[in-house]
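Note that this complex is displayed minus one protein chain, with the remaining chains in position.
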Amino acid sequence: MSIPLNAYLLVGAILFSLGTLGVLMRRSVLIVFISIELMLQGVNLTFAAYGAFLEDMAGSMFVVISLTVAAAEAAVGLAILVALGRRVTEFYVDRLDTLRW
Amino acid sequence: MTDFPWLIPLFPLVAFAINGAFGPRYLKKATGVIGSAGILGAFAATVALWIGGVHSDTPDFTLYRWVSSGSFSIDIGFVLDPLTVVMLLVVTGVSFLVHVYSIGYMAHDESFARFFTWLPLFVFAMIMLVLSNNFLSLYVFWELVGVCSYLLIGFWHQRKSAADAAVKAFLVNRIGDFGFAIGIILIFWNFGSLNYGDVFASVSDKSPDLMLLIALLLFIGAVGKSAQFPLHIWLPDAMEGPTPVSALIHAATMVTAGVYMVARMRPIFEVSNEALLVVGGIGAFTALFAASIGLAQTDIKRVLAYSTVSQLGLMFLALGAGAYTVAIFHLATHAFFKALLFLGSGSVIHAMQNQQEMSEYGGLWRRMKWTYFTFLLGGLALSGVFPLAGFWSKDELLASAFFKGVASDGSWAFTVFWIMGLLASLLTAVYTFRMIILTFHGKPRNAELHSHSHESPISMVAPLVVLAAGAVALGGAVGFPPEHGFIHDYLYKVPGVFHFAGAGEITAVISLAIISTAVAAFGIVAAYAVYSRRQPSPEAVAALSPRVYGLLYRKYYVDEIVNYGIVGVTKGIGLILWAIDAKIVDGIVNLIGWTVRATSSLTRRVQTGQVQNYLFLIAAGAVVSVGAFVIFR
Partner (left out) sequence: MTDQIVAFTYLSIVASVAGLATILVRSPVHSALSLVVVVFHVAGMFVLLGNGFLAAVQVIVYAGAIVVLFLFTMMLLDLRRHETERTVHRRQIWLAIPIAVLLFAEVAWIAISKPEISENLKGAFPPQTIDELGGSAQALATVMFTDYLLPFEVASVLLLAAAIGAMVLARNPDEESLASPPDMIEDAAGTDGSSDQPEGELSETPATHG
């Protein structure tokens, strides 16, 4: 393990922050979704790195669980998008505000 | 041989579950058989428990740990001692007969399955109440008994009077249960445990005043459940329920719970003479009071209801005198003959097309001989005629009060109570035979109903015969010789239960027995003299002394006092509080509401409907909290 833990954490931080930026600034619903996956990548990397350096399998276990949640989230989210596709023709987050009132 | 007692409550519970789940749809009439079978199973298991042998030192049977919190724990457990066994035998035995009887009585009712759903649940609750070995589960099942009585008294809920009676029973019981709950809380507070064993073991360490308070609070619960003055008002109204329910409430379940509870809590009550005095006093007063009301009622079931109140009063008199054995003995015999009388009256009501007024009866004995003879036996037993069951238990009961009164420990009040009890048993004989004469003798006063009357079906008559056998023989079989009969020796195995004072003085016992028999005989003769000459009619008797009769007929105006006094005052206070509520409280509430609305009309601008605005705020929140972590760690 010549690479220090800090380096992994830093890469995780970069991916997480990029994901956050994507979620906050992109208009396309799909890209917002993809950005969320990017954030999860950063989190997974952090988990795995800590798991390896702490010599504990809990880190890997958390990554597996987080993968499961990501898959479930993507499936349900995209299914909602498909259902939404029957009612609207454009998928911009800033135009989907019907539920406000 | 004591590892199967969980079967006893299980049978009725299973019957309840099956009937509740499948009854209305699939089982229909079969629910009656299932319910009866469930109770029969419980009875069989109880008999097995009895034969298997239960002793004073039988350890509590623990089913599972219910609550466990630190050093405090509550087990669902059973206390197995002779007292439990006697109670269970009475409860399951009488309940079984009532179930069988109900199959016939309720045959034409649309809600047959619903009836046989609540009935086993009622019995289950009572069984668990008797078996409980701690105050918490006692309280839980105490309340479950109340709930079931509510459901069953209001069984014909489409009738307003039945629904009202159910609510009244529930509310009046709540008053008692409130005291009971405070008592239990006090016990937990001071003893740190709710198990009977733990509490009873350390009773003597606590101050007598505290124990008096706890005993009185527990007794309030018993007063509510067992319909003692002044909380007796629900019981006569409970007659709105189907007659088998009345029989169950009066004989086997519900009202006996209070007597059982006081008997079970005897270590708490025995600490202070004052508590025993209150128990005996309330009991004696209620016995006389209710018996006198019973004289003037015209509804056959109401007469029996007041009779139950009166008899329960006598049981409490015995409990107050420290004669627990005798109280339980009377409870058992009373369960038999009172169930018999109720089921008999149900048979009459069934034959008279639900007419309950005795002014419409008369001359029925030729039409329904089985009912008449069994009813007559029940009436004789209730009056305490030798050698029927009531004689043995009531005689001992009065003797116990007498001896307590003449004892040198300053309980002279019990002599007064004894006289009251004696008067009550005189009145008991009078109203019982007034009822029998008005119902079965003389000429039919309503020819049309009379011509349609008929003997009841076999499933109704058979329980009557069995109960009649019990009412005739039970007392002598288990209670002879006095103070040394089977039931006494059996119950003496419970630690702390002893022969009451003076029990050994045979001549005194016999002379007291002669006195009480003479009193009963006089009552019967008096009733015969008044009601059997000429055409007996309640109106003619009422004309003898309208004022007294009115007082009795209106039940000493207790209901009215409660209505205008307590309810009226409460209503007045309520009106004042309502005014305060409408003006001041609502004003404050409106002010708050207005403020919130004003604020929200400003803040709602934040809600844009733009998901990314919200996400931005989440991210900003994350930045702030992570920043705080970075700076302050």
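First chain written, first letter: the chains are A and B, and each begins at residue 1.
Keep this in mind: a residue touches a chain if its C-beta (ideal position, glycine included) is under 8 Å from a C-beta of that chain, and two chains touch if they have at least 3 such contacts.
Because the structure is a prediction, the values reported are computed rather than measured.
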| item | value |
| --- | --- |
| From B:Leu423, B:Ala462 or B:Ala619, residue that would touch the chain that is not displayed | B:Ala619 |
| Positions on chain B contacted by the hidden chain, ascending | 25, 612-613, 616, 619-620, 622-623, 626-627, 629-630 |
| For chain A, residues in touch with the removed chain | 2-3, 5-22, 24-28, 30-31, 33-35, 37-38, 41, 44-45, 48-49, 51-58, 60-61, 63-65, 67-76, 78-83, 85-86, 90-94 |
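Assume only the chains that are shown with their structure count from here on.
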| item | value |
| --- | --- |
| Rounded Å distance between chain A and chain B, as computed from the means of their C-alpha atoms | 65 |
| Touch list for chain A against partner chain B, complex | 20, 23-25, 32, 93-94, 96-101 |
| Interface residues, chain B side, partner chain A - complex | 607-612, 615-616, 619 |
